[in-house]
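Can you keep this structure in mind? I'll have questions shortly.
Yeah, one chain of the complex is gone here, protein chain that is, but the others are all in their spots.
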Amino acid sequence: MMFEQKTEIIFNKNVALKTFLLGIRSQEIAAHAIPGQFVMLRIGKGPDPLLRRPFSISGTRDQDLVLILYKVVGKGTALLQEKRAGEGLSVLGPLGRGFGLPDDEQVPLLVAGGIGVAPLFFLAQTIHTTNTQIMMGFGSSNEIIPVDVMGDFKIQYSISTDDGTHGHGGLVTELLATSLEKHTWHPSSLSLFSCGPKPMLKRVAEMALEHHIPCQVSIEAVMACGMGACQGCVVRSGSHETQTYQYVCKDGPVFFSHQIDWNQP
Amino acid sequence: MMFEQKTEIIFNKNVALKTFLLGIRSQEIAAHAIPGQFVMLRIGKGPDPLLRRPFSISGTRDQDLVLILYKVVGKGTALLQEKRAGEGLSVLGPLGRGFGLPDDEQVPLLVAGGIGVAPLFFLAQTIHTTNTQIMMGFGSSNEIIPVDVMGDFKIQYSISTDDGTHGHGGLVTELLATSLEKHTWHPSSLSLFSCGPKPMLKRVAEMALEHHIPCQVSIEAVMACGMGACQGCVVRSGSHETQTYQYVCKDGPVFFSHQIDWNQP
Amino acid sequence: MNHISDLRVKIGPLGLKNPVIAASGTFGYGLEFEPLLDLNLLGAFIVKGISLSPRQGNPPPRIVETPCGMLNAIGLANIGLEVFLRDKLPRLKNLDTHVIVNIYGHSVDEYGELANALKGVDGISAVEVNISCPNVAEGGMAFGTDPQVSAKVTEKVVQNTDKPVIVKLSPNVTDIRLIARAVEDAGAHAVSLINTLTGMAVDIDKRIPKLANISGGLSGPAIRPVALYMVHQVVRTVKIPVIGMGGIMDCRDALEFLIAGARAVQVGTANFVNPTATVDIISGLREYCDEQGIEDINEIIGSLLLECR
Partner (left out) sequence: MNHISDLRVKIGPLGLKNPVIAASGTFGYGLEFEPLLDLNLLGAFIVKGISLSPRQGNPPPRIVETPCGMLNAIGLANIGLEVFLRDKLPRLKNLDTHVIVNIYGHSVDEYGELANALKGVDGISAVEVNISCPNVAEGGMAFGTDPQVSAKVTEKVVQNTDKPVIVKLSPNVTDIRLIARAVEDAGAHAVSLINTLTGMAVDIDKRIPKLANISGGLSGPAIRPVALYMVHQVVRTVKIPVIGMGGIMDCRDALEFLIAGARAVQVGTANFVNPTATVDIISGLREYCDEQGIEDINEIIGSLLLECR
């Protein structure tokens, strides 16, 4: 199911440095979305910026509210940030393949880098086990996105900051390493879910391989259509000999980490 | 003198159907502007709409407030309408040649069609004689721009509407005709000033010719630069044999009506 | 309002229920859009360009946005003729619209082979020949930049097919009229234009081209004035029908091309921005005709007045 709708903006609030939580009204998308899926927003009214922009669904609420967490990085997001409650917003979604949910015996470990928390919050909201853990890395303390912006779901979390202004000083993958060392879970009971900048994902993928933990990652690509029509959003998968392209918008954005060729430029 | 400034919007209010009064803060422009001059506003933030839009200065107030009366007709003016007090707006001006002011013995007759009132309000504000008259034609009563939106200057006015919902039912040039018939002024004591749609201006120009009244008109052309650099804004002047082009932005926008070739497409 | 106006147009032997066609490479295999619109409403749609063998296409990034436009360097990625016929076509056959197959080859012979393979195949209404791809034999310049080579490709396709042949012209030429005339003389039933303009963008932070392929094809509203002028020129040069495209986003844009003389229009990049652009344009045209009291859309086509300018 996918929909193209003129939705209403319910709120659009600043939750951390350059980071906003957008709430839009769409019963259809809220009803059909699964964690890891995304929407394409048409931000401009005129012909520039031309293309829609992809954003993960970071949660749903009250049956008809779709939540999007976004960071202002360029011209589309700068325009989005100026929108106010009551304005209309054209949304296409839900799109793509979401996360395969862990079964009840598994311990889900979520690893997020920065705005990469977006799809993982939705995942955490959806998983019903109480032992879900999320590790989140941010640049600095003012960039931290509080878990409770999404409502009050129960989750254990730990935070790292690059500059050490909050939590562990260093990389979020170091939090993950510590966690994997300290704990005595059997690898087969663990399941990794990650989203964030590519170097981080690459490291997570390596650790998953080392520890034989199944790992799903949500990755990004520049997109034009979001629905498999333009063939623009490829990512290299497989190793050199068996290399093929996968379409991030329809084969992904969630992939098992071993499917991705992490050495592509 | 001309300035290129980031000004602040002080107000932007709806004063009639699709018609707005914009107040922007600019001491420099307010100090140097004369009636009939215009400014070029950069309405879009990005590359589309690309070009600045020309608007007559319709008055100044309190030394540093520049007033602009505009009608929403297309994409630039639709965007302008959405701007709020406090926002910035890039302005280039004052530009062009304004009206030659009547001397104290002359009776100024101002004839406006629709949003053509804009430069004439400024003119009326500037002329210090008490016998200034303005005739204004609008499509319908809801389009009437009240003279007092500009502040309280003393002026005699009469109104026509195309559909007869207010004042004289018919064309503003009919008001002018009646006025010219009824009154016993000597033509040499009269001075006509007009702005509005081309068919109206053409008629006013004909009547001025018939009655031997000097007549200044403010005319429009599509403009790119507004300052004589692009050579885009020409209007045909003279008759067929002596035809030349005048640049509306620097030779005008105010011309004597006999300078213009009213038969051009 | 009762929609009485007739939107039907003829592209040579091909009758369309309306003049709106989804452009190749921007509409997938049609199926992608089924959840959002009724494909049967379309005048026609053109599938992604098909080659003899499947192609992976260029490495990423393949897409970059530019002012009022986008560059793409998909590299003609496609599933190949065989898989298309086996997996996609059966799902398109029962549609009540025209499916047009866009083809491209690496040599004149490959074009012939492709045409041949589609001969007699049910469910395909016409062939659109993409001659904008690099001609390896001729040092990488596109087939479509040389009138003689364009004519050769056209002839080959016409000889090998039983279907109407639309030749799609490249705008990256000095005089598009020469190419149009050449393919007309070679037997094309219609021409479509424009394909993308070649362009580039640079990442000033990394000092590399933004596209892995260095250059790409520019599409979208930015190119509309260029497209419209070429359509205007070609309409006044050839007798066969001209299908116009390039930056058409809405009904008003489509009308510019129709008035200039395009018998039909294609909608490309707009499908990404507004997935229902095609059907929105169709209903827009219908409303426009109703409002203006136009009974037959052919009254509008080529109605541009040049004298009073």
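Before moving on, here are some points about what is shown:
Chains here go by letter, A, B and C, matching the order in which they are written, and residues are numbered from 1 within each.
Here is the rule we use: a contact is a pair of C-beta atoms (placed from the backbone, for glycine too) under 8 Å apart; a residue touches a chain by one contact, two chains touch by 3 or more.
Values in this document were obtained by computation on a predicted structure and should not be read as measured data.
One chain is not depicted; across the entire complex it touches A, B, C. Here one chain is not drawn; of C:131, C:228 or C:273, the residue touching it is C:228. Mapped onto chain A, contacts with the missing chain fall at residues 46-48, 265. Contacts to the hidden chain, counted on chain B, fall at residues 1-4, 42, 47-52, 90, 92, 221-236, 244-245, 264-265. One chain is missing from the display, and on chain C it is touched by residues 66-69, 71, 141, 145, 172-175, 197-202, 204, 206-209, 211-216, 218, 220-226, 228-229, 232, 247, 252, 255-256, 259-260, 303-306, 308-309.
Going forward, only the chains that are shown with their structure count from here on.
Steps from chain A to chain C, minimised over paths through touching chains, total 1. Taking the mean Cα position of each chain as its centre, B sits at the greatest distance from chain C.
Rounded to a whole number, the gap between the C-alpha centres of chain A and chain B is 55 angstrom.
Shared contact sites, meaning residues of chain C that touch two or more other chains, fall at 67-68. Residue positions of chain B touching 2 or more other chains: 46-48.
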